[in-house]
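Down below is the structure, laid out as structure tokens.
Yeah, one chain of the complex is gone here, protein chain that is, but the others are all in their spots.
By written order: A and B. Residues from 1 in each chain.
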Amino acid sequence: MRIRSPLLLGILIVSFGLGGCGKNGSANLAASGGKGTDNGRQIWHVGNGTEPQDLDPQAITGVPEHKLMMALFEGLASEDPKDLHPVPGLAEKWEISPDGRVYTFHLRPNGKWSDGSPITAADCVQSYRRILTPNFASEYAYLVYDYVVGAKEFYDGKLKDFSQVGFKALDDHTLQVTLKNASPYLMKIIGSHYAWTPVPVRVIAKYGPLDQKRTPWTKPGRLVASGPFQLKEWLPNQKIVVTRNPNYWDAANVKLDEIHFYPTEDISTEERMFRTGQLHKTNELPNAKIDAYRREFPEFLRMEPYLGVYFYRCNVSRPPLTDKRVRKALALAIDRESLVKNVTRGGQRPAYAVSYPDTAGYVPRAKLTGGLAEAKRLLAEAGFPDGKGFPSIELLYNTSENHRAIAEAIQQMWKRNLGVDITLLNQEWKVYLDSQHTKNFTLQRGGWIADYVDPHVFLEIWVTDNGNNDTNWSNAGYDRLFLQTLAAKDDQERYEIYQKMDAILVDECPIIPIYHYNRIYAMSPKVKGYYPTLLDNHPYKYIYLEK
Amino acid sequence: MFRFITTRFFQSLLALFVVISATFFMVRFVPGGPFTAEKAVTPEILRNLEAHYGLDKPLWRQYLDYLGSLMRGDLGPSFKYPNRTVNEIIGDKLPVSAELGLLSLGIALVGGITLGTLAAIKRNTWADYLASGFGMIGISVPTFVVGPLFVLAFAIHLGWFNASGWYTSADRVLPALVLGIAYAAPISRLTRGGMLEVLHQDFIRTARAKGASEARVVLRHALRGGLLPVVSYLGPAVAGILTGSFVIETIFQIPGIGREFVTSAFNRDYTLVLGTVILYAVLIMALNLVVDIVQAWLNPKVQLEA
Partner (left out) sequence: MSNAPSPAALAAVVAEPLEKGTSLWHDAWLRLRKNRLAVFGMWALGIIAVACLLGPFVSPYGYEDQNLDLGAVGPSGKHWLGTDTLGRDLLVRLLYGGRVSIAVGLSATLVALTIGVVYGAVAGFFGGKRDAFMMRTVDIMYSLPFPIFVILLMVFFGRNIILLFVAIGAVEWLTMARIVRSQVMAVKKMEFIEAARSLGFGRRRIIFRHILPNILGPIIVYTTLTIPAVMLLEAFLSFLGLGVQPPMSSWGVLIKDGAEKMEEFWWLLVFPGTIFSLTLFSLNFLGDGLRDALDVRSSKD
């Protein structure tokens, strides 16, 4: 027996220790220079997060679905591969009236669906009718009805006659859209968001009523595409294969033959697939792997700015967060430099203001300043010198390794710097969202990712009635400024108003900005024509592979 | 026997009804719904969504509607995957999990019972120590550790297999091994315990005294009684193994039903939760019935009582 137990322990340790040898496998990866073409064929294998809900642009909500939409469908406008500004898509050109309220789109005369039938202005009108149909209940309908004249009334069922909504097919290839107000960032939404994507209404109608989500038109062999690729195969929870669409107007410039999208829900699994050469690109990279990649094969590691902000949301109706000095003290007492360097480790930028450091030319001037000394002063002023008498409050986050590490680090910072004790509470995702939307929290982790490149996205949500505010914070001055931005005559005037809004947010701290996101993933250096972009959108027709 | 099975069938039908009803109402009381999202949907949109899926009707009405469609064999649409029905999802994914499950079950039964029997008859020898050691390691090292370790060793380090996927027969090897070992370990422990219980009972002594060979004693006499605890364990274990493992299917990217048991609850996909629960309940009840019959067969003293 004396020999046996250590022996078994030894076996155990060796089997655990095997993990340490894994690096040899990685060395092979580096030596090969990364995955290239499949025997000369341009087939791109890419990790895509989760299993998509559906491939109907009007019935989906998530990021993985969006990645697939970019392959299968094109909007009236499309995105520039480098800075994502709107470029001609299904429409070869468009005009905007001087008052900014009437958009006229000229569809390509040679524009075709993948079944060879023409893409017409009537198709577009029918598509917008579908997304606005109340029964159909599209989650993103508001991206259309917030802007177009009569659309909200139609969506609410008050207006039955769709011809009174601001969509008009002037002829087969001319579409006219009339807006409620001038909306300076609408073209960006049209270019970047699938809610505005025309769908093949005739085909959908073949498989069921237009106002039903459950129409099985998105299965392989049925789905008709308008983008550079068409659907070839959909193996649920395994992969989705798209292949060239020969009827695409710009087919000659599409370089990839196929794209294989893998729903890689487990990011450690995904990283291992990358190492065995099953993927060209992962969707994410586990935090613990960042340093190893940085050290051993930096050419595979990608860390790119991503238009989003990570923050803690204050419930301003719960004491002591009712006092803006307390909120600001908490905001100032976080050592963001140390946090991004030692905890998140992915080159994220510390956030001292809510708005992103550079969004389409907008750079917020407002900044959290004063540091720890100011934080202590504010806290004392609020009646809690050195944290004395500070009630125990809870910080709520959704279950995740990364959120937990950040919360643990900040908990310690507040304890050491301010003498403030908070407790941590994690909840399963939907319970957590329910707590957020019912404002059943004191402090809560949050994040906001932009759908299009405009400073508007980070500032609109803190307006009093916005469904995503969830802080109980309401500021009449802020709301007034927001209305002014909608009437601003140009971007410069608009951006100046945003500066004032950002200043109010920094002064009031209804939310505590922590860092601005980075997209972190692994990609083979043999993938070309792929540029870092703020939304992590990479129009596929420009991408190709080296051998 | 026939009476036993029919009585049991009707009992189980009643139990199934209780399971369905309890689950139907339980899922509705869980915070968050199928349309709860980070970017909150506006009240107008939420209203329309609920109308689209019939969630605006009173709960008792929805319950009756659900039971009605269930009678017709229709498990309803999935909330998360608009273009798929629950019937389709189960139909697509159950065979995958069942295939993996049967492979693993084979490994688990052959490995577990052999090792357990060996450990019991060679009690307190090196064979016992090795077999028991394997069992204990198998129990104390969870699948979420063994799985990645096997991938690192055999896929990344040695390059024998893909890191994940479910396309070729080679893709079956690693997941089946990992899952098989996870079940072989407790089976070997239970077999050893059950066999030890039986090996010195009077009828075994009698058989030995009559000059039966050791192999005959073990295989014909001892195993019958020794497997009783294993068989009880196997009822729920087989139901679990056939309906897939969340951990294994995630680590190896297997399109099985096991993941849906957990993710459907997280997605608040009400109909899919109910569909998977019904599937599991039917299996559990059927297998526990089989277990009771097998136990009566293994041990003539046990009577089938309905």
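Basically, a residue touches a chain if its C-beta (ideal position, glycine included) is under 8 Å from a C-beta of that chain, and two chains touch if they have at least 3 such contacts.
What you see is a predicted model; the values in this text were computed from it and never measured.
When the whole complex is considered, the residue among B:Leu70, B:Val173, B:Leu196 or B:Ala212 that touches the unshown chain is B:Leu196. Among B:Pro34, B:Pro175 or B:Gly235, only B:Gly235 touches the chain left out of the display. When you scan A:Gln164, A:Ser317 or A:Gln412 for touch with the missing chain, the hit is A:Gln412.
Along chain A, the points of touch with the absent chain fall at residues 1, 5, 8-9, 12-13, 16-17, 19-20, 22-23, 268, 286-289, 291-292, 338-339, 342-343, 399, 401, 404-405, 407-409, 411-412, 423-428, 431. On the side of chain B, the interface with the absent chain consists of residues 7-8, 11-12, 14-15, 18-19, 22-23, 26-27, 29-31, 132, 136-137, 139-142, 144-145, 148-149, 152, 186, 189-190, 192-194, 196-197, 200-201, 225, 228-229, 231-233, 235-236, 239, 261-262, 265-266, 273, 276-277, 280-281, 284-285, 288, 291, 295, 299, 301-303, 305-306, using the contact rule stated above.
What we mean here is this: only the chains that are shown with their structure count from here on.
Chain A and chain B have Cα centroids lying 37 Å from one another.
Those residues of chain B that touch chain A in the complex are listed here as 30-33, 35-45, 48-49, 51-52, 77, 80-85, 89, 92-93, 129, 133, 136-137, 141, 145, 148-149, 151-153, 155-157, 159, 162-167, 250-255, 259, 266-268. Remark: chain A residues 4, 8, 11-12, 15-16, 18-19, 21-22, 24-26, 28, 51, 53-56, 59, 61, 134-139, 141-142, 155-156, 213-219, 235-238, 262, 264-266, 268-269, 272-273, 275-276, 278, 428-431, 433-435, 437, 447, 467-468, 470 touch chain B in the complex.
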